[in-house]
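The complex appears here without one of its protein chains, the remainder shown in place.
Chain lettering (A and B) follows the sequence in which the chains are written, and residue indices restart at 1 in each chain.
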Amino acid sequence: MTVAAPPLFPDPARLTVTDIAVARGGRPVFADLSCAVEPGGALRLAGPNGGGKSTVLRVIAGLLRPLTGFVAWDGATIADDPAAHAQRVAYLGHADALKSALTARENAETALAIAGRAPTGQSASERGRPGENAALDRAFALLDLERLADLPAAWLSAGQRRRVALARVIASGCPLWLLDEPTVGLDTASVAALERAIADHRQAGGMVIAATHIALDLGPGDESLDPGAFPWRHAESAVDEALV
Amino acid sequence: MSAFLAVIARDLRLARRQGTDVAMTLAFFVVVVAMFPLGLGPTPELLARIAPAVLWVTSLLAAMLSFDRLFQQDSEDGGLDQLALSGLPLSLLALAKACAHWLTTGLPMLVLAPMLGISLNLAPQSYGVLVATLALGTPVVSLFGVVGAALVVGARRAGVLVALIVLPLLIPILIFAVSAIDAASAGLSVRVHLLFLGAILAAAIPLAPLAAGAALRQALD
Partner (left out) sequence: MHRFANPTRFFRLANTVLPVLAAVTAVLFASGLYYGLFDSPPDYQQGDTVRIMYVHVPAAWAAMACYATMALAGASFLIWKHILADLAARAAAPIGAGFTLIALVTGSLWGQPMWGTWWVWDARLTSVLILFFLYLGYIALVNAFDDPDRGGRAGAVLALVGAVNLPIIKFSVDWWNTLHQPASVLRMDGPSIAPEMLLPLLLMAGAYFALFGVMMILRIRSLYAGRRLRQLRLAAASE
């Protein structure tokens, strides 16, 4: 089962992260961190707990503003046009962002509608039929969610919920995927399906940045980055800079 | 615009699916109003005198119970991040949340309050004004509630905290609304009172979403 993926992203853009520093709750996390991802590229964020993998993802998503430095898309700083950047990003956080009261399908459709990615499809989904969204149909098929589509998210297991959240990312059509521990709770078949989706996405010119500490295959030519390798230079000055 | 409507549609759909959440708020409204005749005795004149204040204070308390629905769950399940990444400015997101909250809490109270007014022997000429004050006042309650709920995202004891923060800010609404209904019961003009309520609403519609947007920005950081 492969997803037929046309070249989705005709104008290739480069994501650059320049000298960002972040302190959270007054605690210095990392400083002077720089990296870049080319169109079709992949970046793996590795390292121990508390090293700042999730923080890097949140900064790149535009959810968290760094103390210094900036993130740029095609040379333009994302903070200058957050709405445009939001349209490029599909973010999978620690939490699945599913509403228990909605079905798996409705969850994905609602999220895509709010992100401006699809018609609401309310009437279709109310009748329990697959909606109009072909990309979502393919994502559900890929992650073997079709039989679960009409079950309330409250009934799903942790791994099933993770798959629904992943389907939302895969169907988003966004060029930049930001995945925070995407494999948590997934079985081997689902991990393989995710790897296929990532490969197709990259082939179409999309980018993937994933924080993961298992051997998720992001495909050929992926780079690796450990935010823990960018400490604030001196603990003492870090204290002052984080304070001031 | 479509994202704005999609957020409202999502919240309305969630409210419909989890109907008990809304019903509990309204049941609280009814039960607390019923406590007053039981506590004070059923003297019709006394009840008529306190009816405007009882209805308004109780509607404020009931609204306080509903604010933790606004952002708390979204912040816990990661939904707030997704909403922030919808491309919708945070202030408009807050406005959409306020609209959905008003439709699920303020509007039903608007319908319920006259019936509860009957049980409190409210003067017959006051019903129209009661509904008018609620129509002008409850949107302000929802708007301030969104500010308060955005401020307490991630706080301990967020439900109590939001009431402590928001209730003092709503004192002007309470004063103008109750004095309008009192004036109507006494056969006086209510125009000035309603104008004040309308002015507060007109100021709150742009300002409260701005404040709530700033609060959400801080909550995400």
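Going forward, a residue touches a chain if its C-beta (ideal position, glycine included) is under 8 Å from a C-beta of that chain, and two chains touch if they have at least 3 such contacts.
Predicted, not measured: the structure shown is a model, and the values here were computed from it.
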item: Touch partners, limited to displayed chains, of the chain removed from view; value: A, B
item: Residue among A:Gly25, A:Gly75 or A:Pro220 touching the omitted chain; value: A:Gly25
item: Of B:Leu88, B:Ala113, B:Leu134 or B:Ile165, the residue in touch with the unshown chain; value: B:Ile165
item: Footprint left on chain B by the chain that the document does not show; value: 147, 151-152, 154-158, 161, 164-165, 167-169, 171-172, 175-176, 179, 182, 196, 200, 207, 211, 214-215, 218-219, 221
item: For chain A, the residues touching the chain missing from this view; value: 24-28, 235-236, 238-239, 242-244
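In this section, only the chains that are shown with their structure count from here on.
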item: Centroid spacing, where centroids are CA-atom means, of chain A and chain B in whole angstrom; value: 36
item: Residues of chain B that touch chain A when the two form their complex; value: 2-3, 6-7, 9-10, 13-14, 17-18, 76-79, 81-89, 220-221
item: For the chain A and chain B complex, residues of the former touching the latter; value: 61-65, 82-84, 86-87, 89, 91, 93-99, 101-102, 106, 110-111, 113-116, 120, 122
